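Pasting in a structure now, in C-alpha cells, and then I'll have a few things to ask.
Every protein chain of the complex appears in place save one, which is left out.
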C-alpha cells in the first residue's frame, strides 16, 4: 500500500469540498496513509505549495463552505510541459497517490497525470454544476440548488406582491441541472435550459396561459448558458411578445458558497472515503461516484468525454405541474 | 379511467406533504381526474370532511411546511367497523380512488381499504422518519435531517466554547435513520441507535479517546428510541463513567416543520405524480416509492410488515471518520 | 371615534408589511374600528378594489414576506385629478381614516390626501431602504440587511477559496443605509455609498493595503446608486488601477423577500398598533416611527422633504475595523 498521498481541490469551489478533504484525511489515517494537502489546485501542485494534514487539522471544517486548501484554474496543466512538471513535483514530494476533487477540467488534468504513471490518481466529483458523467450527483450540487431555491422563494414574495414576471438566472454555463432542479422545487412556470431549444414565442404563449389560468405572477428559471446574454437577453427579446411588467435577477456567485447541506456532507464523506479505499486497493485512473445509491468507479477519461443526460422524467413532469 | 379520487394526509405531518398534494391535484388535472381533499386524515374520511381541489387551490403551497389538509391519528380506522364506515363514505362521496400520504400506520389502514375493494388505493410515503419499506427516502426526511443538522451545528458552537460534551436527541422512536444521517453530517463523535446495542462503557471509552486525541468537545447523537428515557437517561447513566461537564438537548417537534428542502419538494412532486399515474393505469394496493432513483411500486402490505435496513456502509464509515 | 378605516401597502414590498397589517386589524378590533383592506396600493384605491378584514383573516400572515394586499407604484396619484378621485373613493367606501404603509413616494400621496381633508391619514414606514425621515428604522430594513449579509457570507467562501476580489452590489438607489449596515456586519473591506464621493484611486490603494496586510481576498459592498452602472461600472473602471482577479455580484430583488426577522415583526407590530392609536386619538397627517426606541409622530410632509442622516459613527468605525 502507498505511504503518502496528496489531495487537492481544483476548478470552481463547491460546498462539501472541506467535508471531502476531512473524510480523505481520516480514512487515510485509518489505513496508516499520510496525507499532504496541496494548496490552490494544480497551480499549487506545480509550485509544490503544500502542507501536511492529519485528523486534528481537519477538525470543524466539515460544516464550512468553500475549500480551505483553496483552488484555482490552471492553464499550464493543459500543456504537456505542465503535466511533466506536475509529475516531477509529485516525485519530489514523495507522493505515491493523488486525489483530485473538482469537475471536468480537473479530471482532464487528472487523466493525463494518471497516464504519466508512477503514482495512483483518483478523482472525486466536486462541482455545483452536477455536469460530470459517472455520478448521479456531484458534491455541492444539493447545496447550490437549495441556495438558489431559497432565493427564488424570496423573489416569489415580490412577484406576488407586485403581480410581476421574474426571470431568475441560475448557474449552469453548459448544462441545466441546477435550473431543472430549482425550477421543479420552486414551482417555476417555465425553465429554459441549454439542452433544449428556447422558443420565445412558445414561452410567451405559455406565460399568457398562466395568466389566463388565474395566476397573478410568474417565474421563469433560466440557466445562464441557455442563450448568449442569459436571462437579461431573454427578457429583452420577450418585450414585444408579452405585455407584463418583468424583472431580471441573476443569482450569481451566492450559489457557490454556504455551509453544505446534510446530503452534500454525507455524499462528500462517502466519496472521500471511497477514494481512499480505491487508493488502498491499488486502483488508479478512476473517478469515484454515486450511481443509484452505490459507489461506482468510472475511468477518468469517460468523466469528461461522455455526456450525462438530464432526467427526462423531471422535464416532462414540469410541464404537467406548472398549470 | 376513474373520474374522481380523494387525497388525504395521515399520521405525523412532514415537510413536503403540501408539495405532494399539489402534484397530485395537477397531475390529476392532466388526466382529467377530479380531486377531493379529505381533511384531518382518516378521521376526516370517516366524517366526510372534505373540500374540492383544483390547480389554483394548490397555488403557493409547495414551499410550506405541514399539511394544509391537516392530519390526525385515528384509532377507529384500526377496527373493522372503522374500515366499513370509511368504505361507505368513499362510496357516498363518489370517490373511485384514494391516495393516502403518510407512514406505516397510514398504510395499515390503506391496506385494509384496498382489500375492501370497490375503489383504487395508492399510498405515498410521507414521514420524517424514513422508516418505510419500499422507498429509499420518504417525503420530509431530508428536511428533518437538515433542520436537526443546523441545530447541531449551533450546539457545537457552545460545545466548543465551553469544552463540553453534548447529548443531542433527534426524532426516531423505533428507527435510527435521522440519527445516522445527522450524526455523519454533523461530524458527531458517536451515534446511538435503536438498531444497535448501546454499551455505555464502550461509549465512555470512545469519548475518552476523543479527548486524548486532542478534541476539546464532543457530540453524541441519540435517537429518541435508543433506550427508554432517551438522551437524558443515557447522560445520567454516563455520570459515573466519564468525568466531563455535559448538557442534553432534545430537538423535539422543531424537526417536523419548516419549508421543505429542494430534495423533498422534488421527491414529493415525483411521488405525487407517480401516484396519479398508478391510478390512471388502474393499479391499486401499492405504495409508490423511489428505489435507486427509479419509481417503484411495492404492495401496501409489504410497506409495514417488512423492515427497511439501515445503510451499513454509513455505520462503518462513522467509526472511521470520528477519530 | 371613527367607525371604519382603510389600510393599503404601496411602493416596493417589504418584509413585515403583513405583520403590520395584522397589527392594524387587531388593534382596530380592540377599539371596535372596522378595517377595509385596499388592494394594490393607490391603484386599488382609485378603483375601489377592496376587501373587508377581520382578526381571523390576518391569521398566519405575520411570518410571510411580501404583502398579501399587494402593492403597486401609481402615477395617477401624483396628479391633482388622482387625489380627487382617491378622496371621492374614500367617501364612497365610507372610510373615515386611511393607514398607508410604504416609503417616501407613498407619503407624498398621503400628504396630499391628508390635506384634502374629510378623513384621517396616518403613514407607517415600510420599505427595505430605511431612507425615511422620522424613524430610526423602517419595516423591512432589518430583514433585507440580514438577507444581503447571508449572501455576502456565502460569497466570502468563494472569495477566500479563489483569493478573489468581489464587488457586491446591494439595494439602495439613493441612499446607503443597507450598504453601510451590510458592510459593517460582513466585515467588508470597503463600502461605496451614494452619500460619499467615490475615489477609485483611493479605493485601489486601500485594497492594495489589504493584500499587503496579508488578506487573501477582499469584499467591496457597493450601494446600487453609488455611481451610474453600479458595481459593474466600478469594477470595470478599477481594472487599470489594481491587478487582481475580481467578480461582481448584484444581489437584486432577493433582498426584498423572505420571512421577516424578529426585529421587523416586532417593529411592524408596534408601528401598526401605534398607527391605530393615532387614529383613535383623532390625529391625522402624521407618520408613526420609532426614534431612540420611542414611538414618535412626524408630520407626513417632513418624511419626504427632510433628509435622514447616515450614522457617522458607523462610517468612521468601518475604516478602523477593516484593517
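Order as written gives the chain letters A, B and C; numbering starts at 1 within each chain.
Criterion: contacts are C-beta pairs under 8 Å (C-beta built on N, C-alpha and C of every residue); 3 or more make two chains touch, one makes a residue touch a chain.
Since we're looking at a predicted model, the values are computed, not measured.
Displayed chains that the missing chain touches over the full complex: B, C (touch as defined at the top). For the chain missing from the display, the contacting residue among C:85, C:156, C:175 or C:253 is C:156, taking the whole complex into account. Looking at B:79, B:158 or B:213, the residue that reaches the missing chain in the full complex is B:158. Checked against the full complex, the candidates C:63, C:94 or C:245 give a single residue touching the omitted chain, namely C:63. Although one chain is not displayed, its contacts with chain B can still be listed: residues 9, 12-13, 15, 40, 64-67, 70-72, 147, 151, 153-158, 160-163, 166, 216, 247-254, 256-258.
In the full complex, chain C touches the omitted chain through residues 22-23, 26-27, 29-30, 55-56, 59-60, 62-63, 136, 142, 145-146, 149, 153, 156, 160, 181-182, 184-187, 213-215, 259, 261-263, 265-266, 269-270, 273, 292-295, 313-314, 317, 320-321, 323.
Keep this in mind: only the chains that are shown with their structure count from here on.
Most remote chain with respect to chain C, judged by CA-atom centres, is B.
Over half of the residue numbers at the interface between copies chain A and chain B are found on both sides, making the touching surfaces mostly the same.
The centroid of the Cα atoms in chain A and the matching centroid in chain C are 36 Å apart.
In chain B, no residue touches two or more other chains.
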